[in-house]
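The structure follows.
Removed from the display is one protein chain of the complex; every other protein chain stays in position.
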Amino acid sequence: MVEILYFAWLRDRLGRSGESLLLSGDEVSSVRAIMDGLRRRGAAYEEIFGEGAGPVRCAVNQEFAALDSPVRAGDELAFFPPVTGG
Amino acid sequence: MVEILYFAWLRDRLGRSGESLLLSGDEVSSVRAIMDGLRRRGAAYEEIFGEGAGPVRCAVNQEFAALDSPVRAGDELAFFPPVTGG
Amino acid sequence: MQVDIRIQEEAFSVDAEIARLAGAGLDVGGIGLFMGVVRGDMGLAALALEHYPGMTESMIGRIVAQAGTRFGLLACTVIHRVGRLPVGAPIVLVLCAAAHRGAALDATGFVIDWLKTQAPFWKREEYPNGEARWVAARESDEAAAARWDAGGPAEA
Partner (left out) sequence: MQVDIRIQEEAFSVDAEIARLAGAGLDVGGIGLFMGVVRGDMGLAALALEHYPGMTESMIGRIVAQAGTRFGLLACTVIHRVGRLPVGAPIVLVLCAAAHRGAALDATGFVIDWLKTQAPFWKREEYPNGEARWVAARESDEAAAARWDAGGPAEA
């Protein structure tokens, strides 16, 4: 399983703060592959990940990650807008 | 009259925090001339203004001044070491 | 270095936090501080702040550790509030204690600049008419952090 988290306007548009994704034990996916898989699930995902959506950042296991970063079972993958704290 | 003020180690060595100097109504002196006059008054003044004394700064009417700054009757003239606040 | 990093809804007392720095010892000669406040221009009523628990603390910890090494800090405290904060409310406190003023103030700028670009917080603006909108990130924040060097805390 990969634990997926959504923050800020991504969570608002999706209407959920997270979900689990099944990944077999030794499968190595990537952030990009998981995003593409989610987009095929429906309009709400297309709205946050598709062309024309705002800029989205991601983290794997609480470290900023790139689109081609590997994702394995047991990982925590978070999607969020560029940060605006401070 | 010119009001003379001494601060920090200058006051400690002189044993006084200030004194008045007679200057006639329309006489224009200078910081340097007043210092030279004071040095002739004795060893304590020589010790604070003479060769080998520490660096001394001055202010005329509460503005930093130079040795050749003019001093007139009614002025306030202060002598002190370089500042060390903050 | 004495480090204290807290994410909380509650307000904080700067006097209490400064008193806590005394634990860093007798070598402290200067304390630098930055406090961010909810600015009320444009008719804003409040900010709602959310964060990514866990990642926030570790990212700030990394920024503080790098500031400690780079500026020779004796103590550093970072408090960031979350939840709903009205106009005028303090949002964030950065306190850096060092032997001398230059290090304390430079470290304060370093920590807040990197926090703005590296710590996962998000602000939503709330207006009196009920409208709300997520704040967009500013390029000037990236530029401010990049001033400090090419790599920065993310690479540490």
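Should a chain be cited, it is by its letter among A, B and C, assigned in written order, with residues numbered from 1 in that chain.
Note that a contact is a pair of C-beta atoms (placed from the backbone, for glycine too) under 8 Å apart; a residue touches a chain by one contact, two chains touch by 3 or more.
Computed from a predicted structure; not experimentally measured.
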item: Among the chains presented, those that the missing one touches; value: B, C
item: Candidate in contact with the missing chain, chosen from C:Ala46, C:Ile63, C:Ala104 or C:Ala137; value: C:Ala104
item: Hidden partner chain, residues of chain B it touches; value: 5, 7-9, 12, 54-55, 59, 62-64, 78, 80-86
item: Residue numbers in chain C that touch the chain omitted from display; value: 13-15, 18, 22, 26-37, 39-41, 87-88, 99, 101-102, 104-105, 108-109, 112, 144
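Here, only the chains that are shown with their structure count from here on.
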item: Label of the chain whose CA centroid is most distant from the centroid of chain C; value: B
item: Inter-chain centre distance, chain A versus chain C - centres from mean C-alpha coordinates, in Å; value: 26
item: Chain A and chain B, separation of their C-alpha mean positions in angstrom; value: 74
